[in-house]
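Heads up, one of the protein chains got dropped from this complex, but the rest are sitting where they should.
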Amino acid sequence: MKEIKTKIIERIKSHFQDAVERDYDYNRLDFSVKKETIPSILFYLKDEMNFKHLSHITCVDWLEEKEFEVVFILWSYTDRLQVYVRTRIDRDHPVLDNIDMIWRQANTYERELKEMYGINFTGLEAPEEFLLEDWEGPPPMRRDFDTREYAARTYYTRPGREDAQDVRETIIKRTGEELPDFAKKYKR
Amino acid sequence: MVFNDKNSQKIVDIIENYARKSSLWILAYGTGCGAIELPPTVTSRYDSERLGIHFGATPRQADVLLITGYLTTKTLKRVIRVYEQMQDPKYVIGFGSCTINGGMYWDSYNTINALDRYLPVDVYINGCMPRPEAVLAGFAKLQKLIQAGKADGANKYKENLDWYRTNQKKVIPNWRMPEYNW
Partner (left out) sequence: MREKATTLYFGPQHPGITGNMMVRLKVEGDTIVKATAEVGYLHRAFEKLMEERNWLQSFTLLCRFCVPEPDPVEESYARAVEMLEGREVPERAKYIRVMVLELARIGAFLFWYGAQASSLGLHTVGQWSIGDRNYVLDLFEALTGARIYHMYIWPGGVRRDFPEGFEEQVIKTMDYLEKRLNDYDDLLFESAIFQKRAKGIGIINKEKAIEWGVVGPPLRGCGIRHDMRIDDPYEVYDKLDFIVPTGENGDIWSRAQVRRQEIRQSIRIVRQVIDKIPKGEYYNKIPNPQKWTLPKGDAYAHTEAARGEVGFFVASDGVSTHPRRAHERGAAYVHAITLLEDLLVGANIADVSEIMFSLGTCPPEVER
């Protein structure tokens, strides 16, 4: 495993000068790159390094740093190794290159990220809507979208939902049962 | 059938209600995750077919609309459409805690919290997920209501259509639906 990892790191670093690697003690390698490098490094990993399987594309919203972190997770069936390729993009103008010509299934992941985070993939050909219908608010998975506030404003909440209170006293009143001493300690 | 004579009308009602309660066809629409407990309910161990409960394929043939769990606004639109296509007599069963008060999705931006604001619910079955025994108990309750002539959700919907429509339009932004006129 160690030799394989060293070999991969060497080859990637010789091709992509901006790649910063991080090694883990299990079968995983991380590469951080600039966003312009994404299509070429993924192409290289797939065609030259045998990382045939795209497991996942995901996005983490670092609101405080005003950045999105997009993570591509690849899996090699031959080397039995996970490779994460990660990049940071500006949160206000999130643009990334489309990679669905490398892996067809990336199309679905990109559609989701586009809808949930508002990331624009240049050249992505897909219908506008994916999971939401007639959605007018901001992209909902962004950290600054408050789902509780939205739900309270939009949907009727049945009374009784918010009183997550101690029902034991009501039960005691009704049945005349004694509350054990240890239970009183946990009273809310 | 309508009789002028009060007593003969009563006898006709009893016979009609008996016929209605003994053949409840569920619309085969798995609106949510509760649909997973329906196959066990209708197959060999619990065998609801002995009570006349089984699946019907289309809205026009079905009597019962089972809302199996949470409804997203996207599904709610289809469910309203389906409910309005169904023919009288028709009943709605809210299946699972999330139809009653939102359940564990109470703070989700995409699911409604109280089903009876949008559709007339005859019987609620609580639990997440309700066991097949609970489903059968819910159906037994519905049958009792039908026999007593009290399962009149469809009439409630017709009479208070404006109220239901206002609530529905509040959560469905782009309302392009045919009028409900039967």
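Going by the order they are written in, the chains are A and B; count residues from 1 in each one.
Criterion: contacts are C-beta pairs under 8 Å (C-beta built on N, C-alpha and C of every residue); 3 or more make two chains touch, one makes a residue touch a chain.
Computed from a prediction, not measured in an experiment: that's the story for all the values here.
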Hidden partner chain, touching residue among B:Val12, B:Val82 or B:Met177: B:Val82
Of B:Val12, B:Leu51 or B:Cys128, the one touching the omitted chain in the full complex: B:Cys128
Full-complex contact with the absent chain, from B:Val12, B:Ala28 or B:Leu161: B:Ala28
Interface with the undisplayed chain - residues on chain A: 26-27, 52-56, 58-62, 71, 73, 75, 77, 80, 82, 84, 103-105, 107-109, 127, 129-133, 140-141, 143, 145, 147-148
Chain not shown, touching residues in chain B: 27-33, 35-37, 39-40, 43-45, 55, 57, 59, 70, 72, 74-75, 78, 82, 104-105, 107-111, 128-129, 131
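Here is the rule we go by: only the chains that are shown with their structure count from here on.
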Where chain A and chain B are represented by their mean Cα positions, the distance between them in whole Å: 37
Touching residues (chain side chain A, partner chain B) in the complex: 132-134, 136-137, 140, 145, 147-148, 150-152, 154-158, 160-161
Footprint of chain A on chain B - complex, ascending: 73-74, 77, 100-102, 106-114, 117, 167, 170-174
